[in-house]
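For chain A:
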Amino acid sequence: MIEFSNWDLLRNLLLAARWTVLLSLTAFIGGGLVGLLLTAMRLTRRRALHWFVRLYVEVFQGTPLLMQLFLVFFGLSLMGFDISAWAAAAIALTLFTSAFLTEIWRGCIDTLPKGQWEASRCLGLSFTQTLKNIILPQAIRVALAPTVGFSVQVIKGTALASIIGFVELTKAGTMLNNATFEPFKIFAMVALIYFLLCYPLSLVSQRLEKKFNGAR
Partner candidate 1 sequence: MALVNIDKVHKYYGDLHVLKGVDLKIQAGEVVSIIGRSGSGKSTLLRCMNGLEAYQEGAIILDNKEVSSDERQVRALARSVGMVFQSFNLFPHLTVGENVMLAPKLVLKQSAEDARKMALDKLTKVGLAEKFDQYPDKLSGGQQQRVAIARALAMSPKVLLCDEITSALDPELVGEVLKVLEELAAEGMTLVLVTHEMNFARDVGDRVVFMHQGKVWETGPSAEVFANPSTPELRSFINAVL
Partner candidate 2 sequence: MLNFSDLLPYTDQLLKGLWVTVELTVYATLGGVAIGTAGAAGRHYGGNLLRGMIGMYVELIRNTPFIVQLFFIFFGLPALGIKLSAWEAGLIAMLINLGAYSTEIIRAGLAATPKGQVEAAKVLGLSPQQAFFRVVLIPAFEKIYPALTSQCIIVMLGSAVVSQISVMDLTYAANLIQSRNFRSFEVYLVVAAMYLVLAILMRQAFDALGRYLFRHRRSS
């Protein structure tokens, strides 16, 4: 058995945590872009598009993230793509994130009073003008706190990539545990690193929410 000092353990975990961060960023940015697209589809007047977005959100919010990972991983290889665990995780987490962000943003747009749309129309603003000048500036303020809050869910979600073999923080933890048999220490360290990644974001989200609610 190889001897690991506490510092060795921590260093290895921190190195692996870089992949957690990278995967989180990829999923969050990708999910944000897809989410924007879906939100835009919801704002059009095409019924079919509304239904598509509803179904999309329902499916990704109604099934386990783990299943989504498996389906992307095995589904793409079934279609003949040679897909890495990294790519599968990035795609699945992007889809997952986009569904939740779309739903969060829908809620934010819906909280704006109908009067805002009506007043804009009476002033002769077009749909896109209303959206750009009236609705979005207000909606973004409301959306900021829950969006930052959801980034915490994305970071935690990346832990599941370990199950399809992507070596990020959690996978590194299980590997080190297999080598050292010190599960208590190792998983406490893993949890601590996740906490240090997530808690600041949670705090920012709470601050933003207070600030916004206070300003209202």
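Note that in this section a residue touches a chain if its C-beta (ideal position, glycine included) is under 8 Å from a C-beta of that chain, and two chains touch if they have at least 3 such contacts; residues count from 1.
Per the selection procedure, all candidates are chains of the complex that A comes from, given by their letters.
Quick caveat: nothing in here was measured; it's all calculated off a predicted structure.
Novice: Pick out the one candidate among 1 or 2 that is in contact with chain A within this complex.
Specialist: 2
Novice: Show me the residue ranges of chain A that touch candidate 2 in the complex, using the header's touch definition.
Specialist: Residue positions touching the partner: 58-59, 61-68, 70-71, 74-75, 78, 152, 155-157, 159-160, 162-163, 170, 173-174, 177, 182-184, 186-188, 190-191, 194-195, 198-199, 202.
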